[in-house]
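The complex appears here without one of its protein chains, the remainder shown in place.
This part shows chain A:
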């Protein structure tokens, strides 16, 4: 199968405008004859469901949480980019496009990214009209701040809770359509499979998480807005429930999965404190503006720190290694996320980590406090310092913070064309669930932008184009394909409950997480990846013969829910490893030890790897088939990133 990205022809700046004119429209009176399923109610899902309902389509919206407002978009802190140029500092649609392509290490599509930059300005207008309380200047106009990877101030924010406020805006628009009768909500409902009839997505099968009922829902199109798969690592900054199940089931029904190995590791998270740990908490990147990153110069001193024989403040200036400042004199502590993360891992691997586990570096505010005073530091970061103290019990005004990188975002996802349609006609993927806009590395404040761009301003056009060519008739839910999918789901529930083995679901999830983190995390190499593949296969086998899932399928059963998700993570993990192993280069979040510059930076191979890897599922136990979509760069020149 030849992948067709369907990027419209013509100059970059006119592609989206021309495309919108060329796509087919559905007559307003006929829109009510179509039904659309939206799975997931985060930024992408809630905005898409609301916008499509406003147009007149009938929408069914599904989420596994108890309310659409709980989707994990809510936890985004920093902000949302938009090329408004309100600051008169030289921003433009082209500059936002350029920064995003470069930040992604030249592994994303020009056409998609340019459109993203174009609609970014509409997003801010939309959110303000909904009553989203963005930060403002005293004159009453909107405030901006700067963020990593950009030299202009284009980030709009709502204190440290931008994701929350944007999601509540989209949730309010969604709620309005529920009241209008155009959206029917299905909370506490998990999608278990996509139903494909005559090559087109025609609905889904779900499990009601309260009653356990397996149900079919027929529709004319299905939109997956189900987020990323960072929880394959067990420990990540994702919510506990975030999972790959919907995307993975779609993959097994014919949707190609792209660049699964592109994972973003965020450098400033609170380190793991023990085996009991269930999730990792992000500390905003903004802390690196004033905090200095260091570890002791020698292993001996680090050893004493780990045994608590000395305190951090006892270590003399000449015994401290401010490794980022030494190595990258011009960017210092503000190097991009991937570079900061890799260097932290490097010094800890040398045995210079500073906490009991040996996996932490200091982020020290001593000098900022001496220079600006404690009150000034409190003014800027007070809430973050409080949060840190709440979690660790240590006072960062008195002793340096300890941080370590953690899995934060996944750039890979379901392959989609310019219309956000997967390789299954009628099946779409929006937001973090698709692969399209961030290449091999996402810039800060761009995830919120992409989720809302897809939902408010792209899907409402492109889904209509598809529906216009479709008859009004729905496939009945009694169709054999629906029955078959239901039976498969029921059989799987039964199978999981009957194994009655000796180990809990979490046991397997933790083991998988360790394999992924050690061999497919911040740095990868062929030997480790090959080993990981075997280990995951063995673990998968053990899971299906020895997992213990208690209770029944006809009630709220958290271990059963988890078992379904972990089973899918086990399969995805293997594909991630396969993808990382085949990509014989380093780019963005994918760093292969074998491919680095003499200075230890990521070494791309544009000649052989400037493509999107799209994997096709061929059946259980079989290796997946690789398809390549060549990336064409007509408007930017590919260069080596340097932050020295």
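Convention: a residue touches a chain if its C-beta (ideal position, glycine included) is under 8 Å from a C-beta of that chain, and two chains touch if they have at least 3 such contacts; residues count from 1.
Everything that follows uses one rule, which is that contacts and distances are computed from a predicted model.
> One chain is missing here; what is its name in UniProt, given the choices "ATP-binding protein", "Succinate dehydrogenase/fumarate reductase iron-sulfur subunit", "AzlC family ABC transporter permease" or "Sporulation protein YqfD"?
"Succinate dehydrogenase/fumarate reductase iron-sulfur subunit"
> Which residue among A:69, A:102 or A:627 touches the omitted chain?
Of all options in A:69, A:102 or A:627, contact with the hidden chain holds for A:69.
> Please pick, from A:178, A:334, A:499 or A:636, the residue that touches the omitted chain in the full complex.
Checking the options A:178, A:334, A:499 or A:636, the one contacting the hidden chain is A:178.
> One chain is left out of this view; which of A:457, A:482 or A:569 touches it in the full complex?
A:457
> From the list A:153, A:559 or A:635, which touches the chain that is not on show?
Final answer for the missing-chain contact: A:559.
> Spell out the interface residues on chain A facing the chain that's missing from view.
Looking at chain A, the ones touching the missing chain are residues 47, 50-51, 54, 65-72, 74-75, 84, 86, 122, 124-131, 133-142, 158-159, 161, 163-165, 168, 171-173, 175-176, 178-179, 185, 187, 210, 237, 239-241, 273-274, 276-279, 281-282, 387, 390-393, 456-457, 460, 504, 506, 548, 550-551, 555-556, 558-559.
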